[in-house]
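Removed from the display is one protein chain of the complex; every other protein chain stays in position.
Here is chain A:
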Amino acid sequence: MKAKHQRLILALAALAALIGAGLLAASALKDEAAYFYAPADVKAKGVEPGKAIRLGGMVVKGSLRRAADGVTIHFDVTDGKARVPAIFSGIAPDLFREGSGVVAEGAFDTKGTFVATNLLAKHDERYMPRELEGMQYDEKTHQMKAGQ
């Protein structure tokens, strides 16, 4: 065997071991590296009240209510599987709205309401001009089409 081939095999073996190690590490990190809990994760695993977490999902349409004090908002967060009520006092980001993604930082109270101390708006992967607002990206045809 030529030295060149020996080096090639050595390099490829090292590369395969590295990729294996990387994938193992990534899958082990799967839960730890998650940036937020989805409502279904909260329901399935249970998060003790008072533990600081991030809760991420969509703001349920029609659930957004503004309290009488003008700065407190109530809304529900969903991931399509479960639904969690949340409350926040303060200034929400401009892109925070019903039907849009949100990541809330805070903790659950004893009654199961998520008390957010900070809100982040999560933008999704759809980009379109204003004229097309309300249209949906069709996964099958890869075209924009009229939404609900």
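What we mean here is this: a residue touches a chain if its C-beta (ideal position, glycine included) is under 8 Å from a C-beta of that chain, and two chains touch if they have at least 3 such contacts; residues count from 1.
Keep this in mind: contacts and distances are computed from a predicted model.
Q: Among "ABC transporter ATP-binding protein", "Heme exporter protein C", "FeS cluster assembly protein SufD" or "Protein phosphatase 2C domain-containing protein", go ahead and choose the protein name stored in UniProt for the chain not displayed.
A: Listed in its UniProt record, the absent chain's protein name reads "Heme exporter protein C".
Q: If the hidden chain were put back, which residues of chain A would touch it?
A: 4, 7-8, 11, 14-15, 18-19, 21-22, 26, 29-30, 33-38, 56, 92-96, 100, 103, 119-133, 137, 142, 144
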